[in-house]
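Here the complex is missing one protein chain, while the rest keep their positions.
Note that the chains are named A, B and C in the order they appear, and that numbering of residues resets to 1 at the start of each chain.
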Amino acid sequence: MKHLFLLTALIIPSFVSAKPASNMVWMPETLNFVENGNVQKGEQLAQSCASCHGEKGISAMGMFPSLAGQTANYTYKQLRDYADGKRDNPMMNSVAQGLSDQDSADLAAWFQSLPAAQNKASTQDVSKAELMVNQGNGKKILPPCFTCHGASGKGKRMDTPALAGQQSEYTVNTLMAYKKGTRHNDIYSRMRVIAKQLSDDEIKQLGELYQQMK
Amino acid sequence: MNKISEEERQKILESPPVGTWILMLSVAGGMVAAWLFLYYGVFLSRGIIN
Amino acid sequence: MNDSTAKNLALSHMWVAFSAFILACFMGEYQVLERSGLFDSLSSPSVYFASVSTHGVLMAFVLTTFFIMGFGYYTASHSLKVPVWNPKLAWFGFGLALTGVVMAAIPLLTGLASVLYTFYPPVQAHVAFYIGATLLVIGSWVWCAIMVVMFYQWKQANPGKTVPLAMFATTANAFLWLWTSTGVALEVLFQLIPWALGWMDTLDPGLARTLFAWTLHPIVYFWLIPAYTAFYVFVPKQAGAYLFSEEAARMAFIVLVVFSLPIGFHHLYMDPEQAKGWKLLHGLGTFIVTLPTLVTGFTVIASLEIAGRLRGGKGLFGWIGTLPWGNPMVLSVILSLLMLIFGGFGGIVNASYAMNAMIHNTAWVPGHFHLIFAGTTIIMYFAIAYYLWPVLVKKPLFSKSLALVQLWTWFIGMSIMTTPWHVLGLLGQPRRISSVQYNNLLTLSWEPYELLMILGGLVLLGSACLFFYLLIKTQFSASTEPFEGIVEYAEPLHEVKDLPEYLNDFKLWNKVIGVLMLISFGIPILQFFFMDTYGSSGWGY
Partner (left out) sequence: MHIDPLERKWVLVSLGMCALFVSIIMIDALFHGVNAPSNVETIDSRKIHLSEEFGEDNLGVQVAENGEITVRMVAGRYAFFPKEITIPAETKITFRWVSMDVLHGVHMPMTNMSTMIVPGYVSQVESSFPRPGEYPMLCNEYCGLGHDHMWSKVSVIDKEEWDASRAASKTVTSDTIDEEQNNE
């Protein structure tokens, strides 16, 4: 009977939107374009971001992400996804729609050039998170976080984001949004599938762990 | 080493290597049998592939 | 004749080879331990994949290439009774290859080149890794050139004479390697290096795999030919008799060289970028290349049979017992052939086209190539080292009985390690994983085999250390008596008369290879330039 349900769920054509999760395509031209973003121009543009994301890309409020040290590809992709409505946030949607591709690349380059936040270690228990980051969980088919996000949370080539130094509240919110599916600009649900398997406690600890990571 | 006469020595050098022949035949036989077992007994019984 | 140059070259090359070997053996044992999952503290994919990449490069590229070069210099000089041609060039080649090794070792050991020794793009390693590997290959081309020049100089000086079998085989290997390495050289020079340097945005992984497959099969024959050379030129003499047929030996070498080249697609059976017609054609060629090995088995065993009978062996198999089992060379060949039977059978299974799906990229594959390479081939490298070391360092072998223990333990260790590996493959365990994460009942059946592999690995590691110890002890023992070791080649049972020129030269065979390569790789490579293909940018790992 269990099979039956599963099967039914799997072979019914889905009626949810058939649109791709993101329109971003990493052609070499795009990669080069982002890599050659103009840091100075980005710095100027970033002045209007400072109120939320901080002067040096380090946000003071947990609801807004720090962007300092973020990989340029990732920032660029998010800005384009906001502009396309692939990622929902009323404020960012309108901000991103006002940015050209060139502006997005410049901003991405600027934020990448900034040093990520260096936060002190707290006394909170992060043992579960450490396990997730380093070992993953074979039983739940969860690869260790470091395999994509890097051993020191600096992100990796193409578009996996840097997480080290990120506001813990922001990381937790993001993972919860993936878990609920309200954030869905990860192609093939890559991150949603993972977040769905994480317990709320693990998510909380992961937020803390990445906030402290240097 | 056993002492052997020159006559015996020549005989050995000229005799066909029957031991080798039988040994190699059994190796070949074993290989054919094992291959057929893997092909029909294991590989094809695991389903089609195309 | 003063052959000190050849001896120095041989010794230097072989020390590099065996140093790489011993280092890689420790990594091998770490890998079986890590992979078993028994030791939580060892668990680290980052370290594991850096280690497995280094292990593969050291064993497959460094140990082999340096050993073959060193053995080749000595064989050429000794069998032709001439000094090494252009020793400065030879040392330059050595330096180049060694520089390459160091250059590749740095990113490998620091985890910047964990792309395995097959470096399959689009995962991208540090560019120093690709450049280092290229220098190693270019250094080996210098060796090839010197071998070919010595071969033809000798032929010119000795018109109508038969080139000694040892040199014939060595030159065959030099030609084989020039042809073999061209595939990977094309991949590295036109794809990997420009791509890793950023001169080129993308490359086609399908083309890269096709070019690597060009190299991937004949390279194992490049490694194997020194072992076969020892089979034919040393073993019969050491056993106390004659080489059963020198003509068969020469034919075997030629068929090996010619047919190991155009058959690389059996590594691509499960790949989407080549069509089945080409795969079948290469598969057919793969079966042809089993023939020289089957003939070699017969010729070598027949030579041993005569030796055993001369020593008093009676009846159908009585000669086996009367063989000089206490001679390291003879013991090695017996153990080597035993492993060749099983390793060869595994190879036939791999070659069997669709049946490859049953074992492709499973644990069976490393089980197979450890048996045939680390077993059959390397045990003969040991035998050659035991045979040549006293000659090279002018001191007697430190301990023959320890050498015998070493050879036996290597064989036993290899059997204990590779048998479970094959079984794991049939049970579906993939190769190249650092731990078993699949939450499935099936994986429980894998565990006992992993334990056995640890044991096998331990025995092998002990054996490798003993080997290294014996080389050091032989070379650096304080022996005062002057010692002159000798190298003797086996005489053919029937004198070689009226040898046709095609069994004494490679001109014809190079043309044949050219044609076969054009047929088997021409269209499969050209297709990438006529299809709409899509490149890949470099990815981290």
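Assume a residue touches a chain if its C-beta (ideal position, glycine included) is under 8 Å from a C-beta of that chain, and two chains touch if they have at least 3 such contacts.
Note that this is a predicted model, so its numbers are computed, not measured.
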Problem - Contacting the left-out chain in the complete assembly, out of C:36, C:64 or C:356 - result: C:356
Completion exercise
The one residue from C:179, C:244, C:398 or C:506 touching the chain left out of view is C:244
Practice task
Using the touch definition up top, pick the residue from C:157, C:189, C:275 or C:526 that touches the left-out chain.
Solution key: C:275
Practice task
Determine which one of C:400, C:431 or C:473 touches the chain that has been left out.
Solution key: C:431
Exercise for the section: In the full complex, which bits of chain A touch the chain not displayed? Write them out. Expected result: 3-4, 6-8, 10-16, 18, 20-23, 25-27, 136, 138, 141-144, 146-148, 158, 187-190, 193
Exercise for the section: Just the residue numbers, please: which parts of chain C touch the chain that's not shown? Expected result: 45-46, 49, 114-116, 120-123, 204-206, 209, 244-245, 247-248, 268-276, 279-280, 283-284, 287-288, 290-291, 294-295, 298-299, 302, 348, 352-358, 360-362, 427-443, 494, 498-500, 527, 531-536, 539-541
Completion exercise
For chain B, residues touching the missing partner are 16-18, 20-21, 24-25, 28, 31-32, 35, 39, 43-50
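Here is the rule we go by: only the chains that are shown with their structure count from here on.
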Handout entry: Centroid spacing, where centroids are CA-atom means, of chain A and chain C in whole angstrom
Key = 47
Fill in the blank from the handout: Cα centroid separation, chain B vs chain C, in Å, comes to 25
Handout entry: Distance from the mean Cα position of chain B to that of chain A, given in whole angstrom
Key = 63
Handout entry: Multi-partner residues of chain C (at least 2 other chains)
Key = none
Problem - Footprint of chain C on chain B - complex, ascending - result: 1-2, 4, 9, 12-13, 15, 17-20, 22-24, 27-28, 31, 34-35, 38-39, 42-43, 46, 49
Fill in the blank from the handout: Within their complex, chain C touches chain A through residues 43, 45-46, 201-202, 436-439, 535, 537-540
Fill in the blank from the handout: Residue positions on chain C within touch of chain B in the complex are 240, 242, 244, 294, 297-298, 301-302, 304-306, 309-312, 316-317, 319-320, 341, 344-345, 348-349, 352, 354-355, 357-358, 426, 493
